[in-house]
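Showing chain A:
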Amino acid sequence: MSQAPDPYGTAADESPSALADEAADAQPDLAIAEPESPMLTERARSRRSTAVAAVGLGVSLVVWGWFATANARDGWWAMGDHVAISPDADGWAASAPVTVRLDEVTPDASVADGSAPAGFSYLELVFDVGSTEKESTVSCTVEVLAADGRLFLAGREVPGLGDEYVSELACGTSDPVEYPVPERQAMLVLLPDGAEPVSVRVDSPAFPPAEFIELPAS
Partner candidate 1 sequence: MRARWGLAAMAAAAVLAGGLANAADDALLPSGWTTTVRGAEGEDVVVGNLQVHVHGATASTRVDDLDGPLTSPGLFVAVDLSYATTDAWATPEVIVLIDGDGREYSDPSNLGLSGSTWLAGPDIWFRGDLLFEVPADAVTSSLTLEIRPETAVAVLPSTIGQIPLTVTRAEDPLEIGSDTLLAEGER
Partner candidate 2 sequence: MSDAGTITAQAALAWLVATWPRRLVLAVLLLVPVLVLALGGFRAADPPPRDVAAGMPTDTGAYLVVPHSYFVSDEIDAYGLEDGQTWVGVVVDLTNQGPEPIYLTFNDKTFRLGDEVAAADDSVYEAMRLDLGARLGDAQPGLTYPVALLWRAEAMPDPPAELTLTMQRTVWTEWSIEAGYYTWNATADSYDVGLPLTEAPPQILAEEDE
């Protein structure tokens, strides 16, 4: 007669042979008594919860990373040029407080003050400029983007500054009566031979962060 297996044995019958008999009796019962499904379900459940925990960890790391880098991302966005404002059908582009239009583009412009150094030429740009800024002086920098990606600053190392040409666009004035923003402003750009202008970029600290105006050069 086999009793239910008692792992701790009983004081009454601890002789090795009696224990062996009990063990032998116990094995077939164990084999039948423990079906496979409860063990597998346990392992599968454990694996699933590990997977959920891992995914949860990953998601929370991403969320934390998003918040932790908020300052850096804002700074990167504001300091760079990321949003190009294009002109409308009439050629006017606007970024508050300025509206600007590229009226004339003249490569290899000849200048009264003398010619460009060997290996260089002057590109002449004539702009129509309007501004709603009447309380403070605002300037716009102008750069020419070449086909190979180089950016050339207008108004540097060029003649005629202060006369027919400006080194920066006047984009706002603190005294609209004495010093109004001229409606027509001309600039020269020093270009090395081989530079092909693709577009003209106008930018100012007064523009919203990351915005700049891009006017096609053709």
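Just so we're on the same page, a residue touches a chain if its C-beta (ideal position, glycine included) is under 8 Å from a C-beta of that chain, and two chains touch if they have at least 3 such contacts; residues count from 1.
On the choice of candidates, all candidates are chains of the complex that A comes from, given by their letters.
These numbers were taken from a predicted model, which means no experiment stands behind them.
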Complex check, chain A vs 1 or 2: touching candidate is 1
What residues of chain A sit close enough to touch candidate 1 in their complex? 117-120, 143, 149-153, 156-157, 190, 192-193
